[in-house]
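Report on the structure given below.
Just one protein chain is left out here, and the rest sit where they should.
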Amino acid sequence: MAPERMAQGGRIDRDRVLRFRFDGRGMTGHPGDTLASALLANGVRIVTRSFKYHRPRGIMGAGVEEPAALAALAGAQGQGNVVPTTLPLRDGLEVRSIHGWPSVRCDLGAVAGLVSRLIPAGFYYKTFMWPDWHLFEPAIRKAAGLAPVPDTPPQGRYEVRNAQCDLLIVGAGPAGLMAAVVAARAGARVMLADEGLEAGGSLLARPARIDGAAAMNWVAAAVAELAALPNVTHLQHATAWGWREHGLVMVQERAPDHRGLIERGWRVRARHVICATGAIERMLVFPGNDRPGVMLASAVQAYINRWGVRPGRRAVVFTNNDSGHDVARELRAGGVELAAVIDSRAGASADDLPLLAGQVVQRSLGWRGLRGVEVAPLSGGKTQRIACDLLAVSGGWNPAVHLHSQSRGTLRWDDTIAAFRPDRTAQPSASVGAADGRFGLHQALQSGAGAVAAHLGLAMPDIPQAEDAPYRIEPLWSVPSATGSKAFVDLMNDVTLDDIALANREGYGAVEHAKRYTTAGMALDQGKTGNVNVIGILAGLQDAAPGQIGTTTFRAPYTPVSFGTIAGGRAGPALLPYRHTPLTDWHIAQGAVIYEAGARWRRPGYYSQPGESFQQTIDREARTVRQGVAIYDGAPLGLYAIEGPDALRLIEHACTARYGTLAPGMGRYGLMLTEDGLIFDDGVTFRLAEDRFLLSASTGNADAVGLHLEKILQIDRPDWRVRVVNLTQQWMNATLCGPRARQVLARLTDMDLSTDAFPFMGLRAGQVAGLRSRVARVSFTGELSYEINVRQRDLPTLWDALLQAGAQDGIIPIGSEANHVLRVEKGFLSLGHEVDGTVDPYDLGMGWAMAAKKGDFIGLRSVRLRRASGLARRELVGLLPEDPEVSLPEGAPITPGGRREASEGLVTACVRSVVLDRWVGLGLLLGGHARRGERVQVRLPDRTIAAKVVAPVFHDADGTRMRE
Amino acid sequence: MAYDLTITGPARRTVFEIKGDPSALGSDLLPPWPDRPCRLTRQDDRAFLWLGAHRWLLIAPPDHEDGLDAALSAVHHPDASVVLLSDSLAFFTLSGRDADVAMSIACPLDLHPGAFGPDACAQTDGFGVRALVLRQGDGWLLAVEQAYAPYIAAQLAQIV
Partner (left out) sequence: MLLIECPFCGPRAEIEFSYGGPAATRRPDDPAQVSDADWVDWLTVPENRAGPVPERWCHAKGCGAWLTVLRDTRTHDILDVRHGA
């Protein structure tokens, strides 16, 4: 048995032994242990070196409040910065102390503690400002006492569930359990979430009684009753860590009993929330209050009663309130020698205890561990030393108002308990028991039952019998000797009383400023045991009441949360899921390099052949389109049916072109503008019949165009008789392009493909390869081109048929890289390149697309307003690098004379042209239309590239090839 | 512990979207109208869903497509559109004791029987994409844009 384990007692399974290692030393514990209780049972006193001063630190708390100790887990379950007080002990756990080189017992970095006067509050802000914080950050992280990131990702997976309930009860202590039982019996949908390993809350750690028997008997009965009810979901080891808008509470369930599941997140939408989150004990601020052996009194109590662990052999209790007295008695009952109870209250009395009333601990004694305390009257006077290896401190109790406060509920300062407690709620909720500042057991049961009864409109139910222990406190924010020495208000971040005083002197006395200036309350524990001391100290410095100082904002998460618990299964590429065309698998099988080509579609970028360079592949694919025939997967192209008597009105309102003159079976290119007159999308709209149209939208914008059209109809024009239906996923096209496209298509269809019968911009319905098809003769490459639309299910059949029919003409599939080359050669615009949210049609030389004669349409008014200003605009130009073998990086700025000054434009695209056999580019250039023939300079970090401004078209300027 | 969950799909069904006024279609092709949005009626393996403002969906077995298409695609009414969308949606079924759990992972809807009855239907967020949800037998029918079918299949397979 571990050396500090008591012979009996505690809620551990002594029949089973769990083996683990701490810094290589083999140790044992039992089921029911936390890592912290097991370490203490094995006599481990130092587990961490502190963040800034590298001071040795031990375990001080027993739960989420732990203010000092952190550990790292190694191996397959690797995890940094684990809080040992909340980690259930597991067999085979490989635990490392944090920041000890060469070991936590002998840390060379502790020399920082000797020069600590040189590292005051605000040190980082003052010292590491020039030239750039990021220069210093890696070294600071290495020097700071934080665990490294594990080498491997966690083994297993995460899951997130959504849940809904009438009542979410947070906390399964006496108040929460009582509330849950009342609500469950009334038939409400109840969710009960508790952060502890088992239900009971504070009852797990103290010998309380309910209905004349051990309180844990009542807990067990309540848990069993809840388990039998179908309307109750009861989670243990599950922390409600965030409360968002409209009753959404985030819960992290650790180690759920499920194969391969590391953690489970819950997004709980609750109609009503009961905060039964208990209370957290405060530290006391005195010199050396961080020395291993100093612990929270409540933690000492928990280790003795719950885990059967003796945290020391000879103890002193230091308190400013009644709760410390009970701990002293339980220490003695647990076989620990009680040297003294130091109570700062002059009027304190307890006949059965060695009480020193009106006295305080002036400082702790010892080096690595506690050897004793120096005690003196609070009002000054003779000092005495008391030997001890355990100091249990209680600075009073704070209601755990975090969740209530996250919901925007307000707080008020209550002098009788010297703490902030919930005041007004902001969302349907109530705080009960200790979370509401009612620390007695009877009060907890009564308020838990009462809150539920009030919410559900029930009569107040009978509650079990229990006693309220007295609770009186006189605040003690720090002892008089704390100034000028290491008296910590935040142990994890090594913030001292002096730091708070310095912040106050330097003008950062507002509580939010003091927090950021000193980093008090910003460590993993978020200052659960120290923040109110900071507030009290500031109040003292400013001669104000703590209520006037106020609290910092409580934000999620309440305790550290893994990203896995937030993301669940939506990690990696599933965060933004990909869309697949019916051909994506075929492309992959062909060895295509797959790109995301807008709107998360997985499309082929290019099809490498053995021995080809990237550039050779692109050249081959592009050249095949210019000289032969190729096919392209056009499945994702956006497509909308627009039908109804007002279909034409809608299209002419949304697009720049005129469509009233369009004959059925023909299409027209147009731009879609936003109301501020900038280009939003472009595409061809076909007329099927008088009142029926097909509108195509670019792939990347297909969803946005749908929203845009519906917004027009539902918000602005609800009286128009027209419907928009998204066909993007119903009809999908394979684009057949190149001078030989017609002869290949002719082998698969009876349609008359002559230009007379089927002209450029025509749309024909018929059979292709025996499939129901609509063929559009449009071109994004500048070559003869047919977009053959079939039902989604038929696209693979069509694709195969086209490859077979075109085999004798050397048909190949091409990817989006070649398409990019072809469209740049033609100067066709592309979203995200030339259309970057700043350009209007005139900027791109597309004033012809503004059919102003038809009257108003979206964007016209703003375009006119902008044009009327006469201000110079960035306009689309072609760019020819002077050295034809040099490419212009896409996105690179063009600056006047190539100087390092504000840009006058940018390169929007640059490709190696297969028709000119050189690099060609497109760009936006200030006043560019009038600057053709000029020489401009593209500015790179280390050099400039000269380019000539030309017309933005490099191939078949009059467009005869695609029209023939 | 593992989930008791059986997943089928993705599969295609016959789907028509009706936009505008469905009375334009004549009643003999459709089950009776649901009485309010997010409700459906069933008749002869066909389900008629009222999805929201001026939007209805007819879902039928795959082999009903030709017959329905012949009858419905000819409808050209000034105030109604009937559009074949069978290819647009991929259908998954979830059944087994933990089908409800799987659905709680998939979507934020309250699917408690008291909140989502046998004649309920909804479009919602399913694993981050738009999804159609309705009950089927003791389990669930989940339909998504077919381009997301491989993604949804992978997400469902991950729930074990």
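Order of writing sets the chain letters: A and B. Residues in each chain are counted from 1.
By definition in this document, a contact is a pair of C-beta atoms (placed from the backbone, for glycine too) under 8 Å apart; a residue touches a chain by one contact, two chains touch by 3 or more.
Quick caveat, the model's predicted, so the values are computed rather than measured.
K.L.:
If you put the missing chain back into the full complex, which of the shown chains would it touch?
P.N.:
Spelled out, the missing chain touches these shown chains: A, B.
K.L.:
Among A:Arg861, A:Arg899 or A:Arg932, which residue is in touch with the absent chain?
P.N.:
In the complete complex, the chain left out is touched by residue A:Arg861.
K.L.:
Any idea which of A:Glu710, A:Asp752, A:Asp800 or A:Asp883 touches the chain not displayed?
P.N.:
A:Glu710
K.L.:
Taking the full complex into account, find the residue in B:Pro37, B:Pro78 or B:Gly96 that is in contact with the omitted chain.
P.N.:
Touching the chain that is not displayed is residue B:Pro37.
K.L.:
Pick out which of B:Ala122, B:Leu142 or B:Leu156 touches the chain that's been left out of the picture.
P.N.:
B:Ala122
K.L.:
What residue numbers in chain B mark contact with the hidden partner chain?
P.N.:
Chain B touches the chain not shown through residues 37-38, 51-53, 55, 108-109, 122-125, 128-131.
K.L.:
For chain A, which residues lie in contact with the unshown chain of the complex?
P.N.:
244-248, 267, 269, 408, 426, 675-676, 707, 710-711, 714-716, 718, 856, 860-862, 865, 868
Assume only the chains that are shown with their structure count from here on.
K.L.:
Which residues of chain B touch chain A in the complex?
P.N.:
Against chain A, the touching part of chain B is residues 1-2, 12, 17, 19-20, 53-54, 76, 78-81, 83-89, 101, 104-105, 107-110, 112, 115, 127-129, 145-151, 154-155, 158-160.
K.L.:
Which residues, counting only chain A, touch chain B once they are in their complex?
P.N.:
For this pair, the touching residues of chain A are 157, 159-164, 189, 257-260, 267, 269, 568-570, 574-581, 584, 601, 636, 641, 643-645, 689, 691-692, 714, 721, 723-731, 791-793.
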